[in-house]
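One protein chain is absent from this view; the other protein chains keep their places.
On to chain A.
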Amino acid sequence: MDITILYGTETGNAEMLAEDVQSALEDAGHEVLVENLSDVAPADLDVSRLHLVVCSTYGDGELPASAQPFGEAMKDAPDLSGLRFGIFGLGDSEYETFNMGSQQIEEMLVAAGAERIGERVTHDASGDDMAEDVALPWAEAVVEAVGADA
């Protein structure tokens, strides 16, 4: 399957996780591109590819720095009907606004007509799990759901 992983990061943790997901999916035989949301405009999204979004939260529930231009551009979003995406959030439950960054991206994409595959899954930096231990099963499940559908 042709898959694009988009990441929104502030400290680099989401970028590292995106690379982990890429390696795992490539090992499973998929063709995977990884892009920083800072380098992507909503109009560039290729609806023929499955998109996996990995996004953290920063400050007071805001988008991380690298996702902010994308968030701005989504205010004037093109029609994204046909785009299928899975979404994974990174956050820290020490803070009340835990994982609101990924929630914002999800809402923007859905409002523009894109279809979310599976539930939004989140990781808690203050929890006991490693992010990749939560994210890899998520990515596999999203890919499987799309594969079963095709």
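Keep this in mind: a contact is a pair of C-beta atoms (placed from the backbone, for glycine too) under 8 Å apart; a residue touches a chain by one contact, two chains touch by 3 or more; residues count from 1.
The rule we apply is simple: contacts and distances are computed from a predicted model.
**Q** Which choice in "Gluconate 2-dehydrogenase alpha chain", "Ferrous iron transport protein B", "Ferredoxin--NADP+ reductase" or "ABC transporter permease" gives the name that UniProt lists for the one chain left out?
**A** Going by its UniProt entry, the chain not pictured is "Ferredoxin--NADP+ reductase".
**Q** Who touches the missing chain here, A:V34, A:A65 or A:A112?
**A** In the complete complex, the chain left out is touched by residue A:A65.
**Q** Which parts of chain A face the unshown chain closely enough to count as touching?
**A** With respect to the unshown chain, the touching residues of chain A are 10-13, 16, 58-60, 65, 92-97, 124-126.
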